[in-house]
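Below you will find the structure I want to go over with you.
With one protein chain removed, the remaining protein chains of the complex are shown where they sit.
Naming follows writing order (A, B and C), and every chain is counted from residue 1.
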Amino acid sequence: MSTVIKGGTIVAADRTYEADILIEGETIAAIGKDLKGDKTLDAEGALIMPGGIDPHTHLEMPFMGTTAAETWESGTFAALSGGTTLVVDFVIPGPDGMLAALEDWHGKAKRQASADYSFHMCVTGWSKQHFDEMEKVVARGINTFKHFMAYKGALMVNDDEMFASFQRCAALGALPLVHAENGDLVAALQQKYLAEGLTGPEGHAYSRPPEVEGEATNRAIMIADAAGVPVYIVHTSSEQAHEAIRRARQKGIRVFGEPLIQHLTLDETEYFNRQWDHAAQRVMSPPFRDKSHQDSLWAGLSAGSLQVVATDHCAFTTEQKRVGVGNFTKIPNGTGGLEDRMPVLWAKGVETGRLTPNEFVAVTSTNIAQILNIYPQKGAILPGSDADMVVWDPKLSKTISAATQKSIIDYNVFEGFKVSGLPRYTLSRGEVVWSEGQNSQPRPGRGKLVERRPFPAV
Amino acid sequence: MSTVIKGGTIVAADRTYEADILIEGETIAAIGKDLKGDKTLDAEGALIMPGGIDPHTHLEMPFMGTTAAETWESGTFAALSGGTTLVVDFVIPGPDGMLAALEDWHGKAKRQASADYSFHMCVTGWSKQHFDEMEKVVARGINTFKHFMAYKGALMVNDDEMFASFQRCAALGALPLVHAENGDLVAALQQKYLAEGLTGPEGHAYSRPPEVEGEATNRAIMIADAAGVPVYIVHTSSEQAHEAIRRARQKGIRVFGEPLIQHLTLDETEYFNRQWDHAAQRVMSPPFRDKSHQDSLWAGLSAGSLQVVATDHCAFTTEQKRVGVGNFTKIPNGTGGLEDRMPVLWAKGVETGRLTPNEFVAVTSTNIAQILNIYPQKGAILPGSDADMVVWDPKLSKTISAATQKSIIDYNVFEGFKVSGLPRYTLSRGEVVWSEGQNSQPRPGRGKLVERRPFPAV
Amino acid sequence: MSTVIKGGTIVAADRTYEADILIEGETIAAIGKDLKGDKTLDAEGALIMPGGIDPHTHLEMPFMGTTAAETWESGTFAALSGGTTLVVDFVIPGPDGMLAALEDWHGKAKRQASADYSFHMCVTGWSKQHFDEMEKVVARGINTFKHFMAYKGALMVNDDEMFASFQRCAALGALPLVHAENGDLVAALQQKYLAEGLTGPEGHAYSRPPEVEGEATNRAIMIADAAGVPVYIVHTSSEQAHEAIRRARQKGIRVFGEPLIQHLTLDETEYFNRQWDHAAQRVMSPPFRDKSHQDSLWAGLSAGSLQVVATDHCAFTTEQKRVGVGNFTKIPNGTGGLEDRMPVLWAKGVETGRLTPNEFVAVTSTNIAQILNIYPQKGAILPGSDADMVVWDPKLSKTISAATQKSIIDYNVFEGFKVSGLPRYTLSRGEVVWSEGQNSQPRPGRGKLVERRPFPAV
Partner (left out) sequence: MSTVIKGGTIVAADRTYEADILIEGETIAAIGKDLKGDKTLDAEGALIMPGGIDPHTHLEMPFMGTTAAETWESGTFAALSGGTTLVVDFVIPGPDGMLAALEDWHGKAKRQASADYSFHMCVTGWSKQHFDEMEKVVARGINTFKHFMAYKGALMVNDDEMFASFQRCAALGALPLVHAENGDLVAALQQKYLAEGLTGPEGHAYSRPPEVEGEATNRAIMIADAAGVPVYIVHTSSEQAHEAIRRARQKGIRVFGEPLIQHLTLDETEYFNRQWDHAAQRVMSPPFRDKSHQDSLWAGLSAGSLQVVATDHCAFTTEQKRVGVGNFTKIPNGTGGLEDRMPVLWAKGVETGRLTPNEFVAVTSTNIAQILNIYPQKGAILPGSDADMVVWDPKLSKTISAATQKSIIDYNVFEGFKVSGLPRYTLSRGEVVWSEGQNSQPRPGRGKLVERRPFPAV
């Protein structure tokens, strides 16, 4: 069965043009004029873009004594409703090692996912077992390894461990990712503020200042450079971190930076809200920053020093957040964004003139696919590409609200944002999986694992 | 008549993949597996890349009392032999204005060119006539206007003139280009060194230090930003100029920088050569710089803060250069590079690991086509694109020499460079116009004018 | 007749210590314990600092069709009441040249001044006469020449004129000063905003954005570096200008930057005040900036990349300002500050912890005297120095108000500022010329000309 999409304007990272798109099975068979297929989908003058890729999610993540409430079922459907057709989630090894954890993650995703998914593997320590397992992980289609410089006593690795793992990445053709905050300082500042009686959510922001992120970013880059491997900094939230990235890139070092849609549009005043729930719902790491950092992140996206917009979707209910009443260090860290990333980025980025529509496609999809080495299977509208697309209608608008979202969380950090620019249709491997106003439903088990090959070893 | 190219690997700015390419007439009809055509061209395992675009040439340019010896006939054939299928030349208005000059330039090109060509228009003063003619120039397919901040008393414009012209560009959807050197300082330094008895070619370098370029670059960017228009800095040769560009981009300002292949690979010690001819042959503006600047330029290409590699091909014979014996300010400014840009960039950029093959395509072709608004007619291997391609064979090698070049100049600034990576075939709109070892000949009149539409007005 | 100051703590640029100060005649004779003199002045536990030096004033300046209302009589007395014992004013040559203008300025000052004074000479064009007169000006005790890059059609000089004058400065051992704004752009932006019907004082700010200042600063530094002479940028008001200064200093170039007390503490929202008078009273060039620039300037003072705090005191009455109703380009440019510079800097700089008391002395007096080559005659409390001192009492406080000021202007841009830290006594060459609460009066004719010798020629 084939489908032709007609009446749309294709927006790719490199150009904008009008053409029909012929889908055969799960992939794009042809792009051109007057194509014919069994069925026709009318784009009604809207834009057709590659389906969004969110390279940074934590669905059902076990963390800080609880488990992120957003499930693979709800999260991936929320993603599709917002134009995102692929999520890349982080596998966190437990005592049984990387492969067991991967099995666990894969099991949950397979049963529930409506959207395609892929995995990053976390490296949370260092030993011969880590060294050996990394090769097997790569063999199973994972070419990215994540390292936490924070969460001391839990996920954090030290500089020597990170250097060892980065060298291993270089040998395997894998890309290291880094959560960059100085974990020693964060832990010490947390204790300091608690000791001073500052127990509310604002303490979270105070204990993770931008300097602590900038420092760790700078350090991670130096270590990667010494290991001879590129590096990808997740959730770049501050000018300090961006400066470190820019400075390295200006020396010819290959570094990538990933601002989140939250940091681009929300600021630290959220933590000063008098309602504990409101503030705690926004607790994530790095925290939202002073507004001045937003200019830096937006400029980075247009200048090319930052490449990707993600969400770090790791969503807990208000109930879960309340574990941290009286002690901000107990508030589960994480916010949502999977559903709203693309509409919010369009509204705040494209409609304001900061980004062109082509740049929008680049940072939500194409650049990510290239960095993750799955381009042009994903991230492109090209013959042979998976038919993952979003028919994006700049004339559709809504006000974001927890009341109407697909996510199962009871609040939304973008509550009240007016956005225009929404998916009219979302297609995943050729099928319409979201259709505005048509009562689309989740289809657990439809999503497929996307394996990613390693890069040539350095 | 159709042709299929088989057996090659397509290298685009965004990816590398294997496929056949079907050419029908002048354009690419299809890309895919097992394509069939009337004829087959065997790529023999080589790479297939979009034909190079040189955005900066001065063929037969009347300048400094003489005329550049490289003709449209010799220059465009030299280009094709080196993989460049489109040159963009600068029209310099005389007393009769822009339109008359355009006619003049067009006439020369039409008769002689083997490769396609397009034009930039120079703005060398300001008046109501300039204001009015700019609109007509845009209507004739030119969307770029060049401004000289140097060559005082000749081509140079002042800040108020530049600001007026930039605002006009903004209104017309045109992109201003700038030759950025402080002309007042250059003129004064020239007089100073001459007065001190320093008359040789090294005086050329001393009188145009990198600071003078950095200053003008910084100024041009400020003026463009005030006019609300992007700006393109031609022949960015120094860290000082690159720094100004980077600093602006980091604020979200749209600025483009164009290093030349000469500045990437040659340095100022050339001017200290004891042979006057050798040194004078290298006299161009900006002059070659201290080696340390090269690292800055290469890093800019990989970081994305510089986007384009050009040549500023403006080639005079040794005889012509000798007008400046005893007074370096009389040496006609200009060097060649049109024929060697791509081989030299491949050898010094890709083979050294500084640039990926995809980045090579981006900076020699794709980025340029996008900036000049002729993408994907040019700069791409996509269905519908002009079939301008180079079959690039990394195994072909040669030693560059004036003795064997297509250019009619009697020397070559890259003399003795060993390069591997050369065109096996060059195709212009579907025809093989250069074939390694097949005694290809110029075909004057074959080249066509490429018109370029304006951008949406700001 | 000798005087001993007892009971104070001496604050110098390099240290803080307790000692008596013996004054004999006009100079300091000794510093030490248990000194004896004919008279004793009790410092009552206050701080004793070198008298302030304001290196940038325009008393009775003929400008924009009128004359600054602050006279030499009122201005110098206002200065003394605020702890400033020396003002350096700008001589602006008319058609009769530099020497005639100097005579004119000197005449006015001599008759009226209560405080000591010195002169900078302005270079507002270039010719053999300028070249020749500069040497004579230096012989009369002026070692600084000011250049305006703005005020097109009036005071502005072009790059070639500036380069010529800077080279002359180098030869004479004089220091060039620069008002750095791109005059071409300012003039064009003024016309643009007027043409758009924006005629109010906010148009003044819009037509002189910080980028226009940053650009000119960068250019002035490049020209000075080419001329081989240090350079002093007056009224550095923005991060852009400060960045250019920092960048140059980091290369080892000798550049000085002078923020004004106004730019350190007031911001552009003043121009959006609904009362035309309020906004127009604040019109000066460069205009007040967005608050974010203040952090940059303060950091520059503590880091040493900016060295001096001045006022650019050029005060017009509200009546005079009203000439610009309906056309902001007619509003006489200038504000006051001579009386309030030191108290406001103490309140906003020292009491907030940004500057140490020693740094306060450095930027209000010592650094200036060194840069102007009159140290330690002025700017120091050392045996042999002129006995110019202020007995500064951090416990004295007041609310600044036009109602109570010594300046004859009918408003004060610092109106309502609460300051603590005020002169208890001000001494000029050994005499108490201001005594808090003692009804001190101006003493026209008491002030003396301070001649300044050139530096060794470069």
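In the analysis below, a residue touches a chain if its C-beta (ideal position, glycine included) is under 8 Å from a C-beta of that chain, and two chains touch if they have at least 3 such contacts.
None of the values given here were measured: they were computed from a predicted structure.
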{"item": "Which displayed chains the unshown chain touches", "value": "A, C"}
{"item": "Identified contact with the non-displayed chain, of C:P376, C:P394 or C:P444", "value": "C:P376"}
{"item": "Identified contact with the non-displayed chain, of C:H147, C:R246 or C:K406", "value": "C:R246"}
{"item": "From A:G8, A:P209 or A:P332, residue that would touch the chain that is not displayed", "value": "A:P209"}
{"item": "Contact partner of the left-out chain, one of A:I23, A:C169, A:L185 or A:I233", "value": "A:L185"}
{"item": "Subunit C residues that touch the omitted chain in the full complex", "value": "13-15, 17, 31-32, 246, 249-252, 254, 295, 298-300, 302-305, 354, 366, 370, 375-376, 380, 383"}
{"item": "Where the missing chain touches subunit A, by residue", "value": "158-160, 163-164, 182, 184-185, 187-189, 209, 211-212, 214-215, 218-219, 222-223, 225-226, 243, 247"}
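Just so we're on the same page, only the chains that are shown with their structure count from here on.
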{"item": "For subunit B and subunit C, chains touching each", "value": "none"}
{"item": "Chain centre separation (subunit B, subunit C; CA means) in Å", "value": "50"}
{"item": "Chain centre separation (subunit A, subunit B; CA means) in Å", "value": "39"}
{"item": "Where subunit A and subunit C are represented by their mean Cα positions, the distance between them in whole Å", "value": "53"}
